[in-house]
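Take a look at this one; I'll ask things after.
Note that one protein chain is taken out, while the other chains of the complex remain in position.
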Amino acid sequence: MIPELHVGWVLFAGAIGLIAIGVGGLLMSRDLFRVVLALAITEAGANLLLVLSGYRFDAIAPIVTNEVGGVMVDPVPQAMVLTAIVIGVGVQALALGLVLRIYRAYGSIDVAEVRRRMDDDIAAEAGLPLPSGREKPAVHS
Amino acid sequence: MRKAAALLFTLGLLFLLSVMFLRFELGQAPMRIGKDILAAAPEQVGAANIVTSVVLGYRGLDTLGEIAILFTAATATGLILSGLGGGQRRDPEGGFILRHGADLVFPFLMLVGMYIVVHGHLTPGGGFQGGVVLAAAFFLPLLARPSRAVSHSALGWIEGLAGASFIVIGLWALTLDQAFMTPWLHQGVLGELFSAGTLPLLYLALGLKVGAELASLLAHLAEVEASE
Amino acid sequence: MNAIVLPVVLPLLAAFLLPSLARIWSSAARVLGPVLMLVSLCVLWTTWGEHPTPFVVALGGFQPPMGIAFHVDSVAMLFAFLVAGGALLMWPAWTDDDTMPRLAALTLLLVAAATGLALSGDLFNVYVFYELLSVASFGLVSARRTGAAFAAGFRYLVISGFGSVLALLGIALIYLRTGTLNIAHLGQLAPESLADPFGLAAFALLLLGFGVKAELFPVNTWVPEVYAGSSARVAGLLAGVVSKLAVLVVVRMLVVVFPHDETRMLLLILGVVGVLSGELAAWSAKDMRRMLAFSSIGQLGMIFIAFSIPGEAGWVAGLALVLHHLVVKSGLFLIADRWGGALQSLTGAARVSPFTAGLFVLFALSLIGVPPLPGFWAKLQLVIGLVENGNGVYLGALLVFLAATVIEANYLFRLAVAMYAEGASSTVTAPSGGNRIGAAIFAAVLVAAVFLLNPLSEAIDDLAVVGNDATGYMDSLAGGAR
Partner (left out) sequence: MSVLDQLLVFAFMTGAVASFIGDRRFAGTLLAILYFGQFLLLVKLAPLGYGAQPVVSAWQPALFGEVLVWRMDALGWYFALITVVAGWLVTWYASGEWGQGYRERGGNLGLMHTAVAANVVAMLLLLSSGNLLSLFVGWELVSWAGFLLMVMNGRESGGVSGPAGLRYITYATLGAMALLAALAIAHHASGSFEYIDLIDAVDQMTGPTRVSLVIAFALAFTIKMGLLPFHLWQAPAYAYSPGPGGAFLGAISSRVGLWGLAMVFGSLIGIGRIAGIELIPGWFDLRDVFMWVAALTIVLPTFTALRQNDARLLLAWHGIGQGGYMLLGLAAGDALGTGGGLMHVLNHASYQAPLFLAVFAVMHRTGTSDLNRLGGLVARMPLTFLVMLIGIIGLAGLPPMNGFVSKYLVYISLLRQGEPLLFILAVIGTLGTVLSVFKLLHNTFLGQLRVEHMEVREAPWSMLIPMLLMASVVVVTGTAPGLVLDWVASAQAALGLPVLDHTLGGAAGLDMLWVSGVLVYGFAVGTLLFLSGNKSRRVHQFDNYAGGHFLTAENQYQYSDQFYAGLMHHIGGWYRASFTWAESVVIASVDAMSAAANGFFRRTQAVFLLLLATLGSVAWLLWGVGS
């Protein structure tokens, strides 16, 4: 059991490490595209953790064949992870679309700059003085 | 300073997650419904691939939700990217090899994709995996010939009808006084192509939908890129 | 009984076909959504009438806990009803430009997801619907296609995405411990497998993950920008309706699976901080939309405080606050359609549209909780519930709540007084006819509720019994569980 335990530990640690890397990326990235990537890494870690929650080494893939099989892996986490992955894909595609549009609107994908421009835009639309102190927001599409 | 704090908190998360998850050993999970499903799936659903039984049978609604999410993402991306530029493509045409290679590979990709889709209930694979291959088949010509406009209308009809047929197959059960998504075709023999009731039909719809969805997502993004 | 899936599935079906349908018959596509909402309302109404007691629909015919089940009780149906009704009144896709089909499709998806959240009895299925809800709302939020809308939508997406990861981790942890996903089944297993610090930590992860939509402190930093950047109707839909569904999910988990003092305390503390931060931030807001956004954070905080009270008292208070906030905040956001800008510009706005200003005052009065408006009765339930509990922390929450109400009265009526200021001429124009009618309908509901308080209070009492009945929830899983 010892080697199995060891491998399991490595797998779990890998999943958790992915999450930590992703979260670190989320926190430290100043670039929106990197934020999307960090989010993707975090999701990957979470998905890995999810699929690990039903995995076992001594078992086979849950497909009924004519051969005599042993114990099968829990199929439910596999199905869940399939769903979670596809969800992640959808979210990431949308995020990329948004990054594209932000870049088109503001000419920058720097977190702080985008934040500042957004505040300005919201204030300008509401008819308030701009938080950044500029006269009026730059023209954008 | 901020980076240091970020690092610190990331390490904190690492620590907490380790505390929470490293206590578990692989294979020690109780597998309550997992065992039940493994035992019951071959009779109840009749699909050799039990993951497919779960994806389309036991957890079919999740799958419907998931294609809805893909559809939503595609629609939302289409919404936010529409009205951008005139779609003036400036990407150069692909070279001879790329163009003809793409033409050559296209039918094979289609074939592989469809194969994976329709055998989803028997072997590893299924609507998602096959759908992605199908999307690749559609996307390849796009890369080779950036000037050719994608027919969003056609893609829209495919994804709409495919999604609708998934739901309609599910709803048909209601007319038989069954719950939504109850398989209503004959189960057939385990392991054969035409088995597992409505599952292959669902996977077919799913595959088409996923393929069309991804293709339209990619096309939308590619168009913006091109109009850069 | 099986027809209860229709309010979830039909909007999906329509959404899939709508963009294509709009190409060939756009006027049909425009009315399709609202018509479907009416159909959903009818289906829910008849089902509610036929099945007053909770029942389970095993989707795909697979017995729960193996398959996904809809757990349908009166609370779930009430929330589903609110979703359809709210979406009907605040339908954001009446435009006739090229965005209409996609907007309508996204709204339908949002509605389907929200209804699914209300009905679903499976944890992972809830997660899927929650994600669907998120993605649809990202799209709707960014639909105005301004830079601010995109940036706000992206921020929302990142926070929400991280929240989803947390929720997924929570689900993984729970599945590791129990090996099941059905909420009722989880409830049965919880005393032996989840009633330790690690199970509670899983709840914290779920709470923070799903709390993003519920505007829970501190995962609500997206709220002000998103409501300021999106259209008034979308903001109203998100603040009024969608947030409540996320609350329902969290509270279901709390009541059925994690009914512990610690989890309630967590909810209470986050709710208290939410009330404080929201109302304080609203106090110095300079524009109406963000004022409403902050105020809704505060109100959601109150709802969390209410649900953290053990027993039926908490449910009575929580449900009353939920219903009240839904009506009032939706109405206010409809008013904010054209009046959402700088508060300064609203000085003298009562002259521009006395009707709208009157509605604002009515909503504000109810929000503060002036009797005999329904807001008062909702808040009274909260106060009684808090003090009945007797515990010191709950009394602290009561004090915070009372202080927050004073702040709320000040900033709402600062605006109301300015609206009626003499001699000033406002630059704003009256909200569009549709929005005025919508707001008037919400106001009419509010006023009608004053006269129907007695039956309403009885109905809420009944709903609270059902909502708080964790064993009833678990027992409805007859036969399938072990």
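Lettered A, B and C in written order, each chain numbered from 1.
Everything below uses one rule, namely that a residue touches a chain if its C-beta (ideal position, glycine included) is under 8 Å from a C-beta of that chain, and two chains touch if they have at least 3 such contacts.
Keep in mind that what you see is a predicted model, and the values were worked out from it rather than measured.
J.: Wait, the hidden chain, what does it touch out of the ones we have here?
T.: By the stated touch criterion, the chain not on view contacts A, B, C.
J.: If the hidden chain were put back, which of C:127, C:175, C:339 or C:376 would touch it?
T.: Of all options in C:127, C:175, C:339 or C:376, contact with the hidden chain holds for C:376.
J.: Among C:344, C:410 or C:427, single out the residue that touches the unshown chain.
T.: In the complete complex, the chain left out is touched by residue C:410.
J.: Who touches the missing chain here, C:365, C:443 or C:463?
T.: Looking across C:365, C:443 or C:463, the contact with the absent chain belongs to C:365.
J.: Just to verify: which one of C:192, C:262 or C:462 makes contact with the chain not shown?
T.: Going through C:192, C:262 or C:462 one by one, C:262 is the residue touching the chain not shown.
J.: Just the residue numbers, please: which parts of chain A touch the chain that's not shown?
T.: Here the touching residues of chain A are 23, 26-27, 111-112, 115, 119.
J.: Residues on chain C that touch the omitted chain in the whole complex?
T.: The missing chain touches chain C at positions 155, 158-159, 162-163, 166, 196-198, 200-201, 203-205, 207-208, 217-224, 262-263, 265-266, 270, 276-278, 280-281, 283-284, 294, 316, 320, 365, 368, 370-372, 376-377, 379-381, 383-384, 386-388, 390, 398-399, 402-403, 405-407, 409-410, 413-414, 417-418, 420-423, 453-454, 457, 460-461.
J.: Extract the touching residues of chain B with respect to the undisplayed chain.
T.: 2, 5-6, 9-10, 12-13, 16, 19-20
Definition applied: only the chains that are shown with their structure count from here on.
J.: Go ahead and note the Å separation of the Cα centroids belonging to chain A and chain C.
T.: About 25 Å, centre to centre.
J.: If a residue has to touch 2 or more other chains to count, which residues of chain A qualify?
T.: Residues 19, 23, 49, 52-54, 74, 76-77, 80, 83, 87, 90-91, 94, 98, 101 of chain A each touch two or more of the other chains.
J.: Can you list every residue of chain B that touches 2 or more other chains, as numbers and ranges?
T.: 17, 21, 24, 29, 31, 33-34, 37, 58-59, 62, 65-66, 69, 72-73, 76-77, 80
J.: Could you pull out which chain A residues touch chain C in their complex?
T.: 19, 22-23, 26, 32, 35, 39, 42-43, 45-47, 49-50, 52-54, 74, 76-77, 80, 83-84, 87, 90-91, 94-95, 98-99, 101-102, 105-106, 114-115, 117-118, 121-123, 125-128, 140
J.: Provide the residue numbers of chain A that touch chain B in the complex, in ascending order.
T.: Contacts found on chain A: 4-5, 7-9, 11-13, 15-17, 19-20, 23-24, 27-28, 49, 52-59, 61-66, 72, 74-80, 82-83, 86-87, 89-91, 93-94, 96-98, 100-101, 104, 141.
J.: Which residues of chain B touch chain C once you look at their complex with the stated criterion?
T.: 16-17, 20-21, 23-24, 29-34, 36-37, 40, 44, 57-62, 64-66, 68-69, 71-73, 75-80, 82-83, 153, 156-157, 159-161, 163-164, 167-168, 170-171, 173-174, 177-183
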